[in-house]
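This part shows chain A:
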Amino acid sequence: MTDKAEGSLLYLDDVSVSFDGFRAINRLSLVLEPGEMRAIIGPNGAGKTTMMDIITGKTRPDTGDVLFDGSVDLTRLDEAAIANLGIGRKFQKPTVFESHSVEDNIALALKGRRGAFATLFHRRSAAEQDRIDALLATIRLSDKRDLLAARLSHGQKQWLEIGMLLAQEPRLLLVDEPAAGMTDAETAETAILLKDIARTQSVVVVEHDMTFVRALDVKVTVLHEGSVLAEGSLDAVSANPKVIEVYLGR
Partner candidate 1 sequence: ADDTIKVGVLHSLSGTMAISETTLKDTVLYLIDEQNKKGGVLGKKLEAVVVDPASNWPLFAEKARELISQDKVSVVFGCWTSVSRKSVLPVFKELNSILFYPVQYEGEESERNVFYTGAAPNQQAIPAVDYLMKEEGVQRWVLAGTDYVYPRTTNKILEAYLKAKGVADDDIMINYTPFGHSDWQSIVADIKKFGSAGKKTAVVSTINGDANVPFYKELGNQGIKAEDIPVVAFSVGEEELAGIDTKPLVGHLAAWNYFQSVDSEANAAFIDGWHQFIKNDKRTTNDPMEATYIGFNAWVKAVEAAGTTDVDPVIDTLVGTTVPNLSGGYATIMPNHHITKPVLIGEIQDDGQFDIVSETAPVVGDEWSDYLEGSKDLISDWRKPLSCGNFNVATGKCGGNS
Partner candidate 2 sequence: MLNVEAVDLHYGAAQALRKVSLSATAGRVTAVLGRNGVGKTSLMRAIAGLQPISGGAIRLDGDDLVGLAPYERVRRGVAIVPQGREIFPLLTVEENLLTGFATLRRADRYVPDMVYDLFPVLKDMLRRRGGDLSGGQQQQLAIGRALVTRPRLLVLDEPTEGIQPSIIKDIGHAIAFLRRQGNMAIVLVEQYFDFAKDLADDFVVMERGEVVMSGDRDGMDEEAVRGKIAV
């Protein structure tokens, strides 16, 4: 099995997890190459978020392998260790540090040493400041940098989360519904942003907005009832009658 994982960035094989008898993920397998961007779609409750929970160490799978970089067993690591491997995540429901300013939210997420003593004696460098400014500009919150994150609107929090994700400079980005709550124009913007990132990093995006998914123009995996229903280009999977029935609707 590790052979198959060889060369992959993320490798899920035969993963299952149940909650009180309900199988949320059912023998799911999925492989992501380095530098690849993948879109994941699927009905509500298909297990998309749960899959991200498994990758990031929030949920432990009942069975199956979850490997990073072809060899690192993620099921043995905790959330912080996984994050430090270079896996970053944006949550479906935006979660930011409410009593920190927008700027500090980004600063905390900024790539850097995470040890307690390192942070105790840490001084923000000019380079870091530049990076923070750039990120704030990207997420269009420069003018709100001193505002407490608690005071952002829903959509602004979404953006802040994206900013925090970018700040981590992870090797693998897991993005859960980035376009939710965004205007159509912003959605398009986000797609461009992600494609940009995907040039250097790997990305997994979950989204229900088909326009957005189309704009990404990448391989699509359709999840249904915890396992892969179809995989391929968006056009291909959209034509799949089963996908139409359970997901897209007529």
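The rule we apply is simple: a residue touches a chain if its C-beta (ideal position, glycine included) is under 8 Å from a C-beta of that chain, and two chains touch if they have at least 3 such contacts; residues count from 1.
Here is how the candidates were picked: all candidates are chains of the complex that A comes from, given by their letters.
None of these values were measured; they are calculated from a predicted model.
Here chain A is shown alone, and of the candidates 1 or 2 it touches 2 within this complex.
Chain A contributes residues 19, 22, 42-46, 48-50, 92-93, 140, 151-156, 158-159, 177, 180-186, 189, 208-210, 246-250 to its touches with candidate 2 in the complex.
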